[in-house]
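Sharing a structure below in structure tokens format, with a few things to ask.
The complex appears here minus one protein chain, its other protein chains still in place.
Here the chain labels run A, B and C in written order, and each chain numbers its own residues starting at 1.
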Amino acid sequence: MKVEAGGMALVDKYCQDYGSRARELKGQGRKIIGGLCAYVPVEIITAAGFVPFRIKGSVSEPITRADVEMETIVCPLVRSCFDLAVKGRYEFLDGLVIPHACDSICRTYDVWKYTLGLPYSHFINMPHSDNDTSLEFYKTVLNTFRKSLGKFAGREISDDSLLQAIKQHNENRARVRQLAGLRRSDPPLISGEELARALIAIMSIPVEESISLLGDVIAEVKPRASATGVEKPRIMVVGAQLDDDTFIRLIEDSGAWVVADDLCPGTREFWPDADITADPIDGLAERYLQKIKCARTYREQKGTYPEYLEERFGHIGGFIRDFAVDGVILYIYKYCDPFGFEVPAVKSYIESLGTPVLYLEDEYSKSTIGRLRTRVQAFLELLGAK
Amino acid sequence: MTEYFAGVDIGSTMTKVVIMADAVVARVVGASGPEHRRLANRVMESALADAGLGFSDIAYVVATGYGRINVPFADRQITEISCHARGVASLVPAARTVIDIGGQDCKGIKLKDGRAVDFVMNDKCAAGTGRFLEVIAEALGLSLEEMGELSLQSQHDIEISNTCTVFAEQEVVAKLAEGVAVADLAVGVHKAIATRIHGMVRRLKVEREVVVTGGGALNTGLVRALETKLGLPLLVSPEPLLSGAIGAALLGKDTVRDAAEKGIPVTRSRQPLKEATFFS
Amino acid sequence: MTEEKKPEERKKRRTATEAAGRVGSMTKAMLANVPQAKGEGRPIAYSFICCCYDEIIRAMDITPHWVENYAGICGAKRDAQRFLERAEAENLSRSLCTYALCGLGFDAWREELGGEMPPDAPWGGQVKPDVMLGSGQMLCDPRNKWFQAAQHYMPDVPTYDLNLPWPPYEEDYDYREVQDDYVKYMVAQLRGLVEFLERHTNRKMDWDRLSELVDLTDRTWNLVHEAYELRRAVPTPMGTGDAMNTMVPLSFMMGTQQGYDFFKELYDELQQKIARKEGVIPDEKYRLLWGGGLPSWFALTDFNYFNSKGAVFPAETTYRMVEALYNFDIDFARITDPLEHIAWRWLKFWTCRYDKTRQRPGSHPDVERLIDYIEDYQIDGVVMHEAFSCRSWHVGLIWQLNLLKKIYRDIPSLVLESDIIDISSYNEADTRARIDAFIDTLEAVKSRAG
Partner (left out) sequence: MSASDNDSSGYRPAVIGVDIGSSFSKAVVLSGGTIISWAILPSVGSYRAVADEVINQALARAGVAAEDIAGVSATGYGAASVASASQSSSDLSCQGRGIAYLFPSARTVVDIGAQFTRAFRLDGAGHVVAFVLSEKCAGGSGRLLAIIARVLQIDLDEMDRLARESKKKVDFTTSCAVFTESEVVSRIAEGESREDIAAGVYRALAAKAQSLVERLKFAPDCALAGGGAKNTSLVKSIEEGVGVDVLVPDEPQLVAALGAALMAEDKVAVGKSRS
């Protein structure tokens, strides 16, 4: 990693010592609320005056302590997060918020809660369907959380503070979209690895700091000349959560650009905004339940099956066109039920657009890098030979 | 002047080098011990000696296989997928599907017009690889060849239920201890591996002709078991161990030819023939 | 899911009760009924257990094909591997729920054969349905992804996803503060299901019939509860091995007279056995709780192995998805809407131990349930099975055991590892060695206490 001045330097710092900023803030008396997954309604945490912090795993650290309390049949990313938490890596947390995302997350809530014993924990019982009755219910769930967190904060979370937080997070997302959009040019102005690192960095800092950090990064990256160098294949990565840059780096080291993604952190979580609504909870509920497109949410089938596929995966096709993607890598973890079951459908959907797909099943561990490299390189050779 | 091309295939278990002009002029196969991996130069030297050539006579060197990055003197690294595809396509032009059973992994490759268009590799467990065979052969006290032949004499079907290499080994040992015939165990093992391989290559929608290559192709018992599973006749590559290295040499040749056609110079690594050094 | 197996194994597997012994043929008949119904033009629904729609589909005369049951049968017949492999060939990871993989592998194969059953399909196979009824919340992910995945092979079959959440146990609020929201939502979801079924199957809901069936289910719940409670007797007249059979009427025949009658007979049989002091085994040394995990359907004889060591299982948490309704803090009589009735029943089933849990600091309802069973059934040790492919029922077991030992007592425990139907994860010698060792610890603990 080359050391650059400004925004990217700070990004590197936050990535290298993940959580260092939260630790500092804690020292200054801020309260830090940890969460797993893109379904934690960070706006509510920000509105309560707390710092939302996304718990991250580590592909380079062996999972050694998690197994005492957690089965090995859990998604390896969640296990790794838990392992680091048990090892005390996130000792600065005051609370934990876990949404009902997938089985690996939902079923481990109690394990997290009872093992870590933090002053605050809350489970957001998010429904699985996106229809309107589910939306209504989900609003009550968000209100329960709002009330509960307000109790912990010692004051109610007002509509005003919530609206303020929503605006901030929308602005933050707009910045991410702007930054990620710089990958449209050929070659992209920002590499996939750099973007991945920026997104990791901002998982660990308050939203206002994130906005300014992203501003710096954009200012730094934008003036880069769109040099016409060697042509490289433009790759999109589609998958579940990817909170580590190792895999993206591997792809780019093999001679490609990662120009688009359907991942979180990534476009999945930063593309949709929350609308400003009279009751702020309404806009939030719609954003999380209906706008974020993740395999864990069941989209109600309205039309024919091809229409249904378009409803579920159309956004992927959109990115492929918009970012001139040459090939898609479908990257799924072992034991991930929501994404695992979608592989045949999503693979054939993308292939039907004429875009080749490489499907990889991985374990969230650096040990698989060698195996992955050969596959990625072979895939790039295939693309090159076309 | 004849142009020579070298293909260096550093596999997980075996290192293979071929030097080709229009045909293969030299071939060397050695083990890829952990240390030998950095000594690709020695294998290359011995191939050059066989061919009676010097390193400067070689127009282009392509390295492939698991250890391809550790060949500093290669002009280009290409994955074993592309190399096997190229090699098999030239050895067996009718091939549409390639099944390569190597030491640490197993792959299926779909060919179209002599090029790889799709592939799969085993992901999860070591089961279904040459390593599995070796481990079991060792447990049975047999060489790989012996195990292959013996399996053809089996009278009974034995199921090996464990897919994990390590536990399958123990299962085999226990069965052996119970007095199950070695030939039957060998068949059971071949069936177990064939099942794993079949499950994987099926993802490609296998089309004839199907060519098996890699060290595993040398094992007749395994090839037989795989044929049964697939329900298709299989062709064994005429050069099972060397397909990858031959493909590498041919891809080198292609590179030089393409460059000549386009009238651009070939970029070469210009590294001398020396052992790999590591930054640690 | 029962005991029809290869002939040589069938001999080995022995049930303690006659009722459980009859389940095999009941299951076979139940399955045979599906193609028959299809032949008669009646709508078929791919269905899951514990999804609260039993009475709804029965009232609309829609025939369920229970997909988990079918996968379990393939597993019990040790014939699931080819379907699992088939699913793997479709790029479905082997780490996913193997019930789903088996079902999907089967569907993919059948559709590839143009609708013909795959060769030698166990018990006549699974037919192509008219609708698929999934469940999104909260039981597991595969239940809402499975049918979507199946549409890849059957794009013309519509799916519905039914959400049935229950309030989580938290310290900072009481579930009663939110229970009305939950019930309201579940009722809306159930109503959505009825509309979906009316739209896609050309049937009309007969609401009176539904109310009758809801009542029948209530009575069945109470009866099952009472029958299972009889197993508290020493020696216990029925073990978990049998309960893995009686789960068929419990889970697949809820809301039918046949289901009710089955448990009536079971109840009577158990009472007679108790009167005769007839236990699962004559000399009962250790009473064990099956404290979690679905069984390995291909290895039900392990229960007999336990028996041969003097161990019995008077209780299990698995599949015991009923409680005595009269113990719930709710007056069902005042609820007139049958859908609302179903919703409350479900909610109370999950929350009925919350109040008790609060009284033991640091406890959790799942662990309270273990404690209840340990005390009610005089349990000496806890056995769990960790099936690698199902997170839903198998994640959290280790933690539950740890918590149980922390807040209650250091009771001997054993965790077995394998799968529900993927036999390649099973090793009989290893499993039995673990059981032997566990029996030794039980003996040591017992002799020390006594």
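We adopt the following convention: contacts are C-beta pairs under 8 Å (C-beta built on N, C-alpha and C of every residue); 3 or more make two chains touch, one makes a residue touch a chain.
Small disclaimer: the values here were computed from a predicted structure and weren't measured.
One chain is not displayed; in the complete assembly it touches the shown chains A, B, C.
Checked against the hidden chain, the listed residues B:Q77, B:Q104, B:T220 or B:Q271 yield one contact partner: B:Q104. Within the full complex, the residue among C:A16, C:L31, C:L216 or C:I398 touching the omitted chain is C:I398.
Remark: the omitted chain is touched by one listed residue; of B:T165, B:T195 or B:S237 this is B:T165.
Think of the hidden chain as still there; on subunit A it touches residues 59-65, 67-68, 72, 363, 365-368, 370.
Think of the hidden chain as still there; on subunit C it touches residues 398, 402, 405, 410, 412-413, 415, 417-418, 425, 427, 429-430, 433-434, 436-441, 443-445, 447-448. Where subunit B meets the omitted chain, the residues involved are 12, 33-35, 37-38, 67, 70, 104, 125-126, 131, 141, 164-167, 170, 173-174, 176-179, 278-280.
The rule we apply is simple: only the chains that are shown with their structure count from here on.
Placing every chain at the mean of its C-alpha atoms, the farthest one from subunit A is found to be B. Subunit A and subunit C have centres, each the mean of its CA atoms, that are 35 Å apart. Computed centre separation for the pair subunit A/subunit B is 39 angstrom, with centres defined by C-alpha atoms. The distance from the centre of subunit B to the centre of subunit C, with each centre set as the mean of the Cα atoms, comes to 47 Å. For subunit C, the set of residues that touch two or more other chains comprises 90-91, 95.
Shared contact sites, meaning residues of subunit A that touch two or more other chains, fall at 334, 361. Listing the residues of subunit C that touch subunit B in their complex gives 85, 88-91, 94-95, 423-424, 426-427, 429. Residue ranges on subunit A touching subunit C, taken from their complex, read 68-71, 73-74, 100, 102-104, 106-111, 114-115, 121-123, 125, 127-129, 131, 133-134, 136-137, 140-141, 144, 147-148, 151-152, 295-296, 298, 300-301, 304-306, 308, 332, 334-335, 337-338, 340-345, 347-348, 359, 361. Across the complex, subunit A is touched by residues 90-93, 95-97, 100, 134, 136-138, 140-142, 144-146, 148-149, 151-152, 155-156, 158-159, 161, 163, 165, 167-168, 170, 172-173, 177-178, 181-182, 184-185, 188-189, 192, 362, 364, 366, 386, 388-389, 391-392, 394-399, 402-403 of subunit C.
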